[in-house]
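Only one protein chain is missing from this complex, and each of the others stays in its spot.
What follows is subunit A.
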Amino acid sequence: MKKQSVIVKGWASFVLCAILMSGCVTEKEAAPNAGADNGSAPIEAKGDSIKVGILHSLSGTMAISEVSVKDAEMLAIEEINAAGGVLGKQIEPVIEDGASDWPTFAEKAGKLLQQDKVAAVFGGWTSASRKAMLPVFEQNNGLLFYPVQYEGLESSPNIFYTGATTNQQIVPSVSWLLENRGSKMFLLGSDYVFPRTANKIIKAQLTAEGGELAGEEYTPLGHTDFSTIIAKIKEAKPDIVYNTLNGDSNVAFFKQLKDAGITSKDMTTLSVSVAEEEIRGIGADILEGHLAAWNYYQSTDTPENKAFVDKYKAKYGADRVTADPIEAGYTAVYLWKAAVEKAGSTEVAKVKEAAKGIEFAAPEGKVTIDGDNQHIYKTVRIGEVQADGQFKELWNSGEPVKPDPYLKTYDWAKGLSGE
């Protein structure tokens, strides 16, 4: 009998908790939903705050990268609020966890737009998460700021792309490599949409610019055994390995490359997904001398960057580093603020209209929103990993490059977009 009563009590308390919890949830959502809910555009924020959504993976495999971007976005919101907010209203971030799971990203995006009626969402990292969120934003006429370099061939009217598209990272870096490091190129990537598309573009470019393809290999995400691939690289003897591996695979690949006796002196490796944060994980001694292509490094020399790095470290710890997507997330919040202030409203159509041509002195230098495709003008930078885990800039494009997601200005890229 005694045991039974314990069970009954446990059950009763569980039910109580459940009821309380559901009570909280319904109460919270009852208020903003009193009016029409036809999936309409976010309504003008009531009272003295404007809600924005932050939607990154805070758990799962992508959390290690995305949490830093969330931190940068929160830093920007805090700064803006301290300086008086937007349109005289404080920004109220609503944080959701995408959990490294693409359907969850879609669900949470729907929640932010339909329940919370946020004015804009800052979020995403992987192309898969962006592709999952895209239809949700288009159907609900929301606004997404996506902070990571990606494979291009996309331009949704409901997304602002604050990371690089291919002509701001991959295409100029391939040209630079062909001019400075040789012509035989080996393509290595993780097996998903970004590397596949990037390599398709690179192959077309190699043909057009006199390069030579030495090999092309893909490994599943999270793959850690590169002995076969390194053997193939040794056999093909390329001048350059163009690396579009993502995540943990980079750690394994570079360690095994070093174990195989190949250093940056023997062969150039250029990566597009290895930034300061990843160097911290892999170890600067292993990566020293290898190259990367980005639009921003923690070492980028602008007064805005110095201030940004100082503030980021002061808030989150001196051992933290900034990197390209982190900076792009920070910049995105300021670009949205500028557009809202110019529009005098948070209404999506007005903000989009006002955003055209907006300039901002970002840590990476001046950026401008391109009204045609909602990407931003960015300066291209090729950097070399130093012993202290920072990059030394070897080359930059001199001025911000106009975004061209469909590579329309390149003759060799005709037919790549599949249209």
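Just so we're on the same page, a residue touches a chain if its C-beta (ideal position, glycine included) is under 8 Å from a C-beta of that chain, and two chains touch if they have at least 3 such contacts; residues count from 1.
Please note the rule applied: contacts and distances are computed from a predicted model.
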Record-based protein name (UniProt) of the chain missing from this complex, from "Septum site-determining protein MinD", "Urea ABC transporter permease subunit UrtC", "NADH-quinone oxidoreductase subunit H" or "Heptaprenyl diphosphate synthase component II": "Urea ABC transporter permease subunit UrtC"
Of A:Asp101, A:Glu347 or A:Glu384, the residue in touch with the unshown chain: A:Asp101
Hidden-chain contact residue, picked from the options A:Lys111, A:Arg181, A:Lys315 or A:Lys402: A:Lys111
Residue of A:Leu221, A:Ala236 or A:Val251 in touch with the missing chain, whole complex considered: A:Leu221
Touching the absent chain when the full complex is considered, from A:Ser127, A:Gln205 or A:Asn250: A:Ser127
Touch with the omitted chain, as defined above, among A:Asn140, A:Asn243, A:Asn305 or A:Gln374: A:Asn140
Residues of subunit A (touch criterion as defined above) contacting the omitted chain: 4, 6-8, 10-11, 14, 18, 21-22, 24-25, 29, 33, 37-39, 58-59, 95-97, 99, 101-103, 106-107, 110-111, 114-115, 127-128, 131-132, 134-136, 138-140, 151, 153, 191-193, 196-197, 200, 220-221, 418
